[in-house]
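Can you read through this structure? Questions will come right after.
Complex shown without one protein chain; remaining protein chains in place.
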Amino acid sequence: MSERVTSYPHVFMLMDLTVSIGQLKLKNPVMTASGTFGYGEEYSEFIDLNRLGAIVVKGISLKPMEGNPPPRVCETPCGMLNSIGLQNVGLKRFLKEKLPYLRKFDTPVIVNILANTIHGYVRLSKALDESGVDGIELNVSCPNVKKGGISFGTDKKTLSKLITKVRQSVKRAVLLTKLSPNVSNIQEFSKIAEDSGSDAVSLINTIPGMAVDIETRRPRLANITGGLSGPAIKPVAVRMVWESYNAVKIPIIGMGGIMNAEDAIEFLLAGATAVAIGTANFVSPKATVTIIEGIEDYLNRKGIKDVREIIGGLNAAQSYHNLNN
Amino acid sequence: MSERVTSYPHVFMLMDLTVSIGQLKLKNPVMTASGTFGYGEEYSEFIDLNRLGAIVVKGISLKPMEGNPPPRVCETPCGMLNSIGLQNVGLKRFLKEKLPYLRKFDTPVIVNILANTIHGYVRLSKALDESGVDGIELNVSCPNVKKGGISFGTDKKTLSKLITKVRQSVKRAVLLTKLSPNVSNIQEFSKIAEDSGSDAVSLINTIPGMAVDIETRRPRLANITGGLSGPAIKPVAVRMVWESYNAVKIPIIGMGGIMNAEDAIEFLLAGATAVAIGTANFVSPKATVTIIEGIEDYLNRKGIKDVREIIGGLNAAQSYHNLNN
Amino acid sequence: MSRYFTAEIINNLPLNSKNGLLTIKLLEQVPNPEPGQFYMLAVSNSHDPLLKRPFSFFRKTPEGIQFLYEVKGRGTLMMKGFRGGKIINVLGPLGKGYPLLEDKRTPLLIAGGIGIASIFPLIEAFSNKAYVFYGARDKAGLLMLDELKGSSDNLHICTDDGSMGKQGTVVDLLNDFLTHHSSLITRYSLYACGRKSMLEAVSRIALEKGIKGYVSAEENMACGVGACLGCAIKVKSKKLKVKSQKVKNLNSELRTHNSGLVYKMVCKEGPVFPIEEIVW
Partner (left out) sequence: MSRYFTAEIINNLPLNSKNGLLTIKLLEQVPNPEPGQFYMLAVSNSHDPLLKRPFSFFRKTPEGIQFLYEVKGRGTLMMKGFRGGKIINVLGPLGKGYPLLEDKRTPLLIAGGIGIASIFPLIEAFSNKAYVFYGARDKAGLLMLDELKGSSDNLHICTDDGSMGKQGTVVDLLNDFLTHHSSLITRYSLYACGRKSMLEAVSRIALEKGIKGYVSAEENMACGVGACLGCAIKVKSKKLKVKSQKVKNLNSELRTHNSGLVYKMVCKEGPVFPIEEIVW
């Protein structure tokens, strides 16, 4: 089989890239990561939004949030820190100003939500579910805002209560739980999400981090700490996806430092049913589409007709055995 | 003051780089990170071991350990994964073959130890303390070996019991606890180390990670998962050092992706009393000495006579205020 | 015409130890830039450094687009190493440029240090209609002087060390000028780019004397297109107060706790803002 990476559109016709998250069918496994793709509109100039597996929008709260003072972002080795502080337009304006635009495209819309109380999460999910969005992603892990999700994401009891309650109020949309990577055992938390009725888990959110400007002696972010994203965290994300894959049956949305198709395929092999592209959008606004095409090329090159064949296709046992002797 | 970075030996005479960890005085705050500097001998050809603040050797167990099958290391974005599997010569051969060599240098020797039982840790510490090593570092966090330290490092009760017991058996040497970064709240664990009688905490060990070769579909490490180190993890390490600094009074040994003096100074400003150099030794075998000289240059340039002036010297409050309006 | 495109380095002329003039040839059809707009340039094709760097549109030449840059850290250091023939990814033109007021006002253009990069195209646009105030650390820091003299007869120069032009800052120059032309004050408009402290001082003067004007702000950036909300800057917004009743599309503006103050995104709603808007 040729090693050249080339695309044959007619071959793609025969190729099945679709994956399912709960009852939601995606035309391909590549979606956007919340907070890195605005409300979709910002990137519509660079790519055809119809090509995406799904669009996950910036985290929405009941009331608009102002966000943190600047500087909000800084660069780190192979990554970046952000402390946006969950700035967002709030539920009302999202439904009025942002959702109608996204509805013009033949692409599922998943809304990332956050609140400080279970009640808040429930109200948000209810309203969004009734507004007809395709999916709701519970951000229980955003490390940026002190009163933010972190507690939900690291306390098992609260998390299970939260998901159970939200589940009851969500009728149509699929329910995703975006877990905090800031835990000792991700398998326990994935299991809680599954047992509490979540249709899928999203892994991973940013890892809390910090950087210091040694000339000014100040933190590089006004919020002092922020969330680390980008290639730097990829190995941690792949590991957590693989651990979760071995713990739960529900689909896993893998993310964390995916910059190209090779990275995305790593996640699929480790057990992710779909992947989300975050920081890569900042490096190239065309990243999502480039990655979709790269996955097609890989499947082509390997003579694989259905992307689902590689999900969880890690050759771990064999590798273990072969290398042991 | 000149912005040029230049060294004036005679000025260094007047400069105080010494720091203390418990009753142990270091001639400068730069030590080696366990497992990245062998038993010292490997690097004596490249640098004068007398210049180091301290030498921390590869983790020692009671019996020799064979370690994991290859591949044991692979590269990741701005970092590397390792699953050495704690291969080491064991206590007996360490005392007989390795320690005598290190004793030839006017540099404190700190021995990183690991065991599967509290009793094992106690026996190791007792023997090493009596052999006259300057410090003992409890590795309760190495993520590589399934039966390894991870449990001690993430379970509060066991950790406190472990440190308390070891403390009782260690008379001369300073006791360092190397915490696992794989926890939700590092402050709690630092506090436990302090309350249980540890003289200092070391932060951070590698973060569990994984990488996949998409051509062979195999994990890049035979052990499947390994520990992530290098610049990629620096922001996480700096954050944990800063959080611990705000929780405990005992000294913190900061490490994680320190490649140059600027990185080391970031850790000192965030609250580390000393720093340890790990992966950087692989990039340059002279890294430790280059970093010591770089710290001197920085202090020179800033007109600071005592390195202790910058420890914890982060201008956080001010930064917060200034940037809020 | 996409604003994300590849470009070829035509040349990279060192001007002094810290500054250079980069000329890139656009390999695709792209929209024309306006004075005050900027581009995000990829400084490496490895993941370190990861993010593109923002640089103001300096000048358009037959060969392509030019950027005037100063070495600050790792990324710009790599930029200094760019050789002809290298292909890089570029995003732009981005943001809102300087509004060229069509009224009778006389523009006062104020550039501190590398701020000249963004002011330069304004000088060409206004030609001799404008007064130009340009300052730098020292003589070596004054860039593109011949071109500047070529495009303006009203060029006022200063350096911190007095090694060329008047000794002092552009703020001093501006104050002197205004005191000598106090009668015409309402007939002026201000355009400034430079260090934060300078912009703040200029803004204070403008507000005191009631001179209409604009400044180009800087913030760390990631996406450059308003998606990451990373480049926030705090501004007053009367506009918002009015609209906040019946909600209209306010881009990323948000009602805030201390109402009337909002964060705007430098990359999309800036980098140029009306002086009266910015909260220092």
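Chains: A, B and C, in written order; residue numbering restarts at 1 for each.
The rule is simple: a residue touches a chain if its C-beta (ideal position, glycine included) is under 8 Å from a C-beta of that chain, and two chains touch if they have at least 3 such contacts.
Since the model is a prediction, treat every value here as computed from it, not as a measurement.
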Chains shown that the absent chain touches, full complex: A, B, C
Absent-chain contact - pick from B:259, B:275 or B:292: B:259
Sole contact to the chain not displayed, among B:78, B:128, B:173 or B:274: B:78
Subunit B residues touching the omitted chain (full complex): 35-38, 42-43, 45-46, 58, 64-75, 77-80, 82, 84, 87-90, 92-93, 96-97, 230-231, 259, 279, 281-286
Residues of subunit C (touch criterion as defined above) contacting the omitted chain: 44, 46-49
Absent chain, residues of subunit A that touch it: 77-78, 231, 325
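Everything below uses one rule, namely that only the chains that are shown with their structure count from here on.
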Category of the chain touch graph - line, ring, star, complete, other: complete
B-C against A-C, pair bridged by the larger set of C-beta contacts: A-C
Central chain of the complex, centres being mean CA coordinates: A
Subunit A and subunit B, separation of their C-alpha mean positions in angstrom: 33
Separation of mean Cα positions, subunit C and subunit B [Å, integer]: 45
Distance between the centres, which are taken as Cα means, of subunit C and subunit A, whole angstrom: 35
Residues within subunit A bordering two or more other chains: 69-71, 77-79, 230-231
Per-residue overlap in subunit C, given as positions that touch at least 2 other chains: 47-48, 234
